[in-house]
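Structure incoming, see below.
Removed: one protein chain of the complex. Kept in place: all other protein chains.
Residue numbering begins at 1 within each chain, and the chains themselves are lettered A, B and C in the order written.
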Amino acid sequence: MSSSVEQHSPLLRDAAAARRILRQMVLIRRFEERTEEQYTRARIGGYCHLAIGEEAANVGAIEPLTDADYLFGSYRDHGTALAVGSDPAAVMGELFGKATGVAGGYGGSMHLVDVERRFLGGWGIVGGHLPIAVGAALALDYREADGVVLCQLGDGAMNTGAFHEALNLAALWKLPIVFQVINNQYGMGTSVAMASAETELWKRAAAYEMHGERVDGNDVDAVYEAASRLLQIAREQRRPALLETLTYRFRGHSVADAGKVYRTPEEIAAWKARDPIELFAARAIEAGVLTADDVAVLRRDVDTQVSDAIKEAASAPSPDVAHLYDNVYGDAGTGEQFARMDTAAPFGERRETRNWRT
Amino acid sequence: MSSSVEQHSPLLRDAAAARRILRQMVLIRRFEERTEEQYTRARIGGYCHLAIGEEAANVGAIEPLTDADYLFGSYRDHGTALAVGSDPAAVMGELFGKATGVAGGYGGSMHLVDVERRFLGGWGIVGGHLPIAVGAALALDYREADGVVLCQLGDGAMNTGAFHEALNLAALWKLPIVFQVINNQYGMGTSVAMASAETELWKRAAAYEMHGERVDGNDVDAVYEAASRLLQIAREQRRPALLETLTYRFRGHSVADAGKVYRTPEEIAAWKARDPIELFAARAIEAGVLTADDVAVLRRDVDTQVSDAIKEAASAPSPDVAHLYDNVYGDAGTGEQFARMDTAAPFGERRETRNWRT
Amino acid sequence: MTYREALRRALDEELERDDNVFLMGEEIGRFEGSYKVTAGLWKKWGGKRVRETPISEEGFVGAGIGAAMLGLRPVVEIMTVNFILVAMDMVVNHAAKISQMFGGKINVPMVIRTPGGAGAQLTAQHSQSLEVMFAHTPGLKVVAPSSPADAYGLLKTAIRDDDPVLFMENLILYNQTGPIPDDDGDEGLVPIGRANVVRPGDDLTMVAHSYTVRRCLTVADRLSQLGVQAEVIDLRSLRPLDVDTVVDSVRRTGRCLVAEEGWSTFGVGAEVAARVHRACFDDLDAPVERVGGAEVPMPYAKPLEMAAMPLEDKIEAAARGLLRDCGVL
Partner (left out) sequence: MTYREALRRALDEELERDDNVFLMGEEIGRFEGSYKVTAGLWKKWGGKRVRETPISEEGFVGAGIGAAMLGLRPVVEIMTVNFILVAMDMVVNHAAKISQMFGGKINVPMVIRTPGGAGAQLTAQHSQSLEVMFAHTPGLKVVAPSSPADAYGLLKTAIRDDDPVLFMENLILYNQTGPIPDDDGDEGLVPIGRANVVRPGDDLTMVAHSYTVRRCLTVADRLSQLGVQAEVIDLRSLRPLDVDTVVDSVRRTGRCLVAEEGWSTFGVGAEVAARVHRACFDDLDAPVERVGGAEVPMPYAKPLEMAAMPLEDKIEAAARGLLRDCGVL
C-alpha cells in the first residue's frame, strides 16, 4: 500500500514536500486551537469560524497555486490564509484587531486578505464572493494572463443564487477558475440533505456543462492531485471545474456554537478517526519520507511559531482612530471631496461650522 | 400517421376538445395581432410583449389545469391569461389601462391577473416570480390541498439566481409545482447559446434531482401530454418537474423590436413553417374531427370576439385618479394610519396644513 | 422578560392563535435560531410551522410572498438585516408592489423579522442598519421596537396585519429586559404607526428608534443631572411615520435631536429633521441636531468600531452642543 501511496502522491516524493505539507496542516490546526483559546479570553472579537478538521482540504487545494494565480475564500478563512503562506503573526494580528493585521485591523476574522500572495479575501456574505472570483478570472482571461483562480466555498453556499449565476458565467465564458466546495456537511446546523435537493454536490456542475468531481477532503494527497489537475485544465484549456472536497469540521460553526445539537457523537467520532493530519503523518512515516521524530519536532516548531505570533499580535498597536475614514475610498481625491460637504453635514466626525447663528 | 396522432392526442378524441384547443390558440394569435395594431395606434402604453408563435406552449400546458390549480406567468403573459380563460375584453381593457381591466388598469400588459381563475400574474422582473410560485405551492402543500402550480418562465430566466433557489426549494421540499420553460430561443436579442452554458435547458433539472424533459413546444398535443403527466405526478407524488417547451416567437422581443438583427430570415421562416396553429388545424382536419369549414368559422368567430373586446375596452372608463392610493396596501386600516402622518408630510397629495405660520 | 423572550412569546402565541401563521428561515429550527429567538418553537410546533431553509434568502422570502398571496401568514426570519440585500428584489420589487400592481386584488400578509445593528465587531458586512431603504418604499410597513413590550405587541400586530411588514430588531436589544403588559383585553397589541413618548420632558426632544432609544434614555438621565429634562420619543414605526407625536413635543420644547444607529446621510433622521423643521418652523430655537453612525463601512478593531458608533457620549455631546447654542447650558 505504501508504494501505491507514493505512486499517487507527489507530496511524498521527497521529505521536503512532505514536511512542508504536514507543517502547513499542523500550523492551521495549532493556530486555530490557540485562536479558540484567545477568543474565549476575549482578545478576539466578532465571529470566529475555525478550520479545524479542514486542513487537508485547504492545504491540498492551495498547494498547487503558482505566483500567477489568485485565491478567494469564504469567511472561514484562517486556514486559507495560512495555507497560502500569509504570516501567522499578521493573521493573528488581524484577529486581534491590530494595525499590523493583514487588513490593518479593519477586516477581522472573516476578511483576511493578502494582496502580495494574491489571496483576495475572506468574505462574509455566503455565496457573495463567487461572482467576484469569476470577475477575477475574467480579468486574467482579458489580459491573456497565465493565472487561474481558486475559489473556495461551503456546501451551504451552493444554494445561493450567486452560486448559480457565477458558475454559469464561468462556464459560458470559459474562464480559468476552479470552484472548490469544502463540503463539511453542514452550513451552521443545517445538513446538506436539509439544504440541497441533490446531495452529491459535485453533480450540480453538469447544469453548467462543467466538469465536477468529488474527492476525499481529508486526504491531502487526493485533494492535491485533483486540484493540480483541474487547475491545470482551467489554466490551459480555459475549462472551469467544480471540485468537491468532502470533509468535516471538528468544531461547531463558530466558537459560539458547540456543534452538538445537530450532530451525533458517533458521527463526530467517526470523522475524528480520519483526522487529515494523522492520516498524512502516518502515511509519510509509512512511506519512509518522515520519521515520527520529524513529526514531533515539526509540531514543537509550529507551537513556538504560533506562540510567537500571538505574542507579536498582542503587543502590536491598535489602528489609530484618526484613520477611521482613510480606507472608505481608494481614490486619494475623495477626502477633499467629502470635506466640501462640511456644512452641517454628518459626514465624518468634524466639528460642524455652526454658521447658522453667527 | 393520422391514427398515431389520434392515439397520442386526447385533444383529437372529439370535436369539442379539438375546437376548444384550436379556438384558444387562434384567439391568442388574433388577440396579439390586434394588440400589436392597437399598440402602434398608441392605445396601449408601456412595453408590449407578444406571444405570437407560442400559442401551443401556452394552451397545451394550461389546458390540463383544474379548479384547484394555480398559474404564474412571466411578463409575456397575454397568451397565458387567454389560455386560462380570462375574458379577452378585460385583458384588452387592462392593456388599454381601463378600470374594467383585469388589474383595474393598475398593472398593464406585464401584470395581468385573474384571481378567480387562480392566475396569479404577470410579473416583470425576469425570474422574480419563480420563488413566489414556489411559495404558492408551499401553501397548497401546507393546506394539504389537491392543487398544483404551473409556473411559466423564459429561457433567459433560467440564468437568474432566483431560478436556482426556487428549483432547489421546490425539489427539497417536494412541492406540487411544474416549471414550464417556454424556450423561444432568445431572451431579447440573446440566444440560449450566448446565455446558458448548458443549452439543453431541461437537463438543468438534474442539479435539483428533479425530473426534466423537453417537448416540441409547437406541437400542442405533445405539450398537453407532457404537462398533463407532469402536473399529475406533482399533484399526486409531490414531485416537481421542469418541462421545456421548445418554441419560437415570430415577432421581436417587444413591439418596439423588429426582432431581425439577431436572427436570420431563414431561421424565422423555418419556424413559421411549423406554425403551431397550422400544425394542429391540419392534424385535426386530417384526423377528421374538424373540417376546413369548421376552422374558417372558428377564425371568423374569434375575429369578432377580439373586435368586440377592443370596442368594449375602448369605451370603458379610465380608473379614477381619486383612487391612486387605494391599492397600495391591502389593509383597510392603512389609509387612516397614513393620514395621521399629515403634518408637512409628502405622503399623498393632501393639502398640507401650513400650521407653521398660522 | 427579555426582548428575545418577548418575541418568542409573540411568535408562540400567534402560532397557537392562527393555523395560517408559520415561521420560515435559516437555522430557526434544530439550531434554535442564530440568536435563539425561536428556541423551542421547532420542538413544539414541528417542521411545518417552523420551517428551516437553505441559504436562499431570495428563494424563501419569495416563497413567503407566494404563501401570503394564498392567505397564509408567513413570518420570515432573515438572520441579520445585512443578508436581506440578496432578497432586496423580493422585498422592494415584489412584496411592496403586489397589492397595487394587481389592482388591489391580492395582498401580502407577511412579516420579515430581522436584526440589525453593530457593536460586536462583526465588521462591514454584518453591522448595518438599513431600515431607511425600506422606510422609503411605499407598499411596505416598517417597525423597529426598542422594548420587550413593544417587541411583543408590535410583532403580534404585524403578524395580523394584511400587508408586508418589515420588523427590524437589533442584536444588542435581544438581552434587554422589561415587562410586557398583562392582557387587559387588547392582548398587549401595539398599533403600527404610533410613536411613543418614553420619557417626558420640556427642554429638549430626543427622537430615536430601536436600540438608540435606550441610548437616548441614558443621555436624558445624564442631562437631568444638569437640570435639563429631555423628552425621549421612540418612533417605533418608520413607515408610517408618526410625525404628529414628534411635532407636538417639539412645539413644546423648541429643540430637537434625532439619533440613529445607521448612517445619518439620507438616513432616518433626515426625514424627521425635514419634517420637524417644516412643521415647527417658528417653534425651533435652533436647527434640529442629527447624530448617526460614522459614514464608513464598519471596521473591525474595537477602538475603530467604538469611534464609528453613535454611542451615548456622542449623543450627549450633540445634545449639549445644541443646548449650549440655545443658551440653556
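Keep in mind that, in the parts below, a contact is a pair of C-beta atoms (placed from the backbone, for glycine too) under 8 Å apart; a residue touches a chain by one contact, two chains touch by 3 or more.
What you see is a predicted model, and the numbers here were worked out from it, not measured in a lab.
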Over the full complex, note down every shown chain the hidden chain is touching. A, B, C
The one of A:92, A:162 or A:255 in touch with the missing chain is A:162
Considering the complete complex, identify which of C:78, C:270, C:315 or C:328 is in touch with the unshown chain. C:270
Which residue, A:37, A:236 or A:326, contacts the hidden chain when the whole complex is considered? A:326
So one chain is hidden, and I want to know which residue out of C:68, C:135 or C:190 touches that hidden chain in the complete assembly. C:135
Provide the residue numbers of chain A that touch the chain removed from this figure. 70, 101-107, 111, 113, 115, 120-123, 125, 128, 130-140, 142, 161-162, 165-166, 168-169, 172, 326-332, 334, 337-338, 340-345, 347, 355-357
Using the document's contact rule, name the residues of chain C that touch the chain not shown here. 58, 82-83, 85-86, 88-89, 92-93, 96-97, 100-101, 123-125, 130, 132-133, 135-139, 238-239, 241, 262-263, 265-271, 273-274, 277-279, 281, 284, 286-288, 290, 295-297, 299
Sites on chain B contacted by the missing partner chain, in the whole complex: 45-47, 94, 97-98, 103, 105-108, 110-111, 123-128, 156-157, 159-162, 187-190, 194-196, 261-262, 318-319, 321, 324-325, 327-328, 338, 344-349, 354, 356-357
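In this text, only the chains that are shown with their structure count from here on.
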Please work out the Cα centroid separation of chain A and chain C, and write it as a whole number of Å. 35
So, in whole Å, the Cα centroid of chain B is separated from that of chain C by 39
Contacts with two or more other chains occur in chain A at residues 159-162, 194-196
Give me the residues of chain C that touch two or more other chains. 54, 56, 58-59
